[in-house]
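One protein chain omitted, others in place.
Let's look at chain A:
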Amino acid sequence: MEWYLPVIWAVLIGTAVMLYVVLDGFDLGIAILFPTTKDEGERDQMMNSVAPFWDGNETWLVLGGGGLWVAFPDAYAIIMPAFYIPIILMLLALIFRGVAFEFRWVAKPHHAKWDLAFWLGSTIAAFAQGLVLGGMIEGIKAEGGQFAGGPFDWLTPFTLMCGVGVVCGYALLGATWLVFKTEGPVAERARRQAKKLLIGLMVFAVIVSIWTPFAHPRIAERWFTPSNLILLWPFPLLTAFCGYMVWKRLNGPHEFTPFAFTIGIFLLCFLGLAISNYPYLVPPKLTIWDVAAAPSSHIFVLIGVSFLLPMILFYTAFVYWTFRGKVRADSGYH
């Protein structure tokens, strides 16, 4: 088997998941912050700041799941049943939150229940994604190419903490997005909230960084072997720098940079987790080569990806550009 094909695909799927986390992260995040205001106009403004984008953002989740099946069918076949309950929960939650975008406007003035659906759906979806993340780090029991664990293997103190961490992180993305895209009271409040959420996210990152090497010798070995340490020490430092910059820029008049540096934190944390687990896709045993699809399948889709992905990125950028600028309280799209 061509050894490099699974590597290319791992990078591609990693990119898709990362894009998903950042893009859907901020629109799940604004929903997580929904209950912090009771004012209908402000809620409209928050929702409008993501309304033209959310559907495209969520498509990266389909690409993440679909891509996993395309490139690593055995990993898909093990991971999905292993996280049966969190994944089903996430899907149901995403239903509520997705339809709330449309139903809320049509149902007005009787839209209180869709506000609740929007908030609760987004929060549960984010929490469930955290559970899956934690469960992936902890490892999955597999035998003969199939999941071999119990229905609640994913439920541990660590995964619950990851759930809280992801909710907090998405809320930070949402808050900094609001600082960037809105003005007036919504942006003011988001600026205050972002600081608290930043502290929460940094605490979470520190705990994960300490917890995982202690719990998993392979991760400790990866980071603390002297030859690796020389290469890897900038990672925690850069993460801390990004955190500091978010804090500093939130104090000033800056509107875009807090969001940009928050993305930096996410990117670095994601890379850190990838470094911890490489080359395992289904820790602790199965590497990306163990679970890869046939080379012919990899190549067939790769040909399409090579020109479709740039196109997708191009028109995604076009849509963001079309809806550039501030979303004011009175500039509803509906």
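The rule is simple: a contact is a pair of C-beta atoms (placed from the backbone, for glycine too) under 8 Å apart; a residue touches a chain by one contact, two chains touch by 3 or more; residues count from 1.
Rule of thumb we're sticking to: contacts and distances are computed from a predicted model.
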- Any idea which of "Protein NrdI", "ABC transporter permease", "Cytochrome ubiquinol oxidase subunit I" or "ATP-binding cassette domain-containing protein" UniProt assigns to the chain that's been left out? "Cytochrome ubiquinol oxidase subunit I"
- Across A:32, A:79 or A:126, the one contacting the chain not displayed is A:79
- Query: Looking at A:14, A:35 or A:52, which makes contact with the chain not pictured?
  - Reply: A:52
- Task: Have a look at A:11, A:210, A:231 or A:294 and name the one touching the chain we're not showing.
- Result: A:294
- Message: For review purposes, identify every residue of chain A that touches the missing chain, sorted by number.
- Response: 51-53, 55-56, 58-59, 61-63, 65-71, 73-74, 76-81, 84-85, 87-88, 91-92, 94-96, 98-99, 101-103, 106-107, 145-148, 151, 293-294, 296-297, 300-301, 304-305, 308-309, 312, 315-316, 318-319, 322-323, 333
